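In this view, the complex is presented without one of its protein chains, the others remaining in place.
After this line comes chain A, so read on.
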Amino acid sequence: MKICVLVKEVPDAAVEKRINPSTGRLDRGGEKNLNPFDTHAIEAAMQLKEGGALSIDEVVAVTMGPESAKRALTKAVSLGADRSVHLSDDALAGSDVNGTGYALAQVLASENPDLVLLGQQSDDGECYTIGAVVADHLQMPSLTQVIKIDVEGGALRCERQAEYGYDTVQVELPAVISVGDAINEPRYPSLKAIMGAKKKPLETKAAGDVGIEAGRVGYDNARAHCSEFAAPPAKAAGQIIEDEDTNETVEKIVAWLDERKLLA
């Protein structure tokens, strides 16, 4: 069996994100990192492989993005993926959710996986939607925001928190599952794995290689266009106390609470 894990390079959480006003797109400059949720997806793939209840021949990391996105793949491989695929093409730049999900589905289809895993959200804005988009294109059952996966026969028994409490859902393979960060504790890559990661196969594909129709991707073909950024209505900034002397801090908090009659 083959597991494909979707990964993405995102701006480091410590970097302040901003919009480039001239393009209306997220400014993706600065420090980059593998999207934290994706490390949980890779870990989930490794645990399925090592668990032995499914016989997994390989775990393939897949990303779409510019040249620099290769680093996310190298990181994914150092965490255990056997090889990686990089979908990279100028025609894809500026794709919206609809175009991105379609393009990713095309590259996944060329791999023909038994299971697609991904993080439920990316740090830079795609909002828990890619899994469901990809699944519809691949015609696979799908579940998002999963926090537990057990293998049951040839199917997966997944748990997640939903509107009315916890849901347990059985999903037949092949399937697309997006995972939350509570699902596991990702391992740290060994030094050997880090050193070896650059030597594992990395295949680069252009849009045409996986049959992506040019009219469905890229900024000009986005079905939803973002524009007109505005500041939200201002809310009066709250008071801030830097804790230097904790006794003093606590006194101030108590005084603040008392003033508002919250200690009655």
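To be clear about the criterion, contacts are C-beta pairs under 8 Å (C-beta built on N, C-alpha and C of every residue); 3 or more make two chains touch, one makes a residue touch a chain; residues count from 1.
Just so it is clear, contacts and distances are computed from a predicted model.
Enquirer: Which of the following names does UniProt give to the chain that is not shown: "Fe-Mo cluster-binding NifX family protein", "Sugar ABC transporter permease", "Electron transfer flavoprotein alpha subunit apoprotein" or "MBL fold metallo-hydrolase"?
Expert: For the chain not displayed, UniProt's protein name is "Electron transfer flavoprotein alpha subunit apoprotein".
Enquirer: Given the contact definition stated above, which residue among A:Ala53, A:Ala93, A:Ala182 or A:Met195 touches the chain not shown here?
Expert: Within the whole complex, the residue contacting the unshown chain is A:Ala182.
Enquirer: Taking the full complex into account, find the residue in A:Glu31, A:Glu50, A:Glu67 or A:Glu242 that is in contact with the omitted chain.
Expert: Touching the chain that is not displayed is residue A:Glu242.
Enquirer: Which residue from A:Asn112, A:Thr168 or A:Ser190 sits in contact with the chain not drawn here?
Expert: A:Thr168
Enquirer: Touching the hidden chain in the complete assembly: which of A:Met1, A:Leu54 or A:Val97 does that?
Expert: A:Val97
Enquirer: Tell me which stretches of chain A touch the chain missing from the display.
Expert: Considering the whole complex, chain A reaches the absent chain at 17-19, 24, 96-98, 101-102, 125, 127-137, 139-145, 147, 157, 160-172, 175, 180-182, 216, 222-232, 235, 238-243, 246-247, 249-251, 253-254, 256-258, 260, 262-263.
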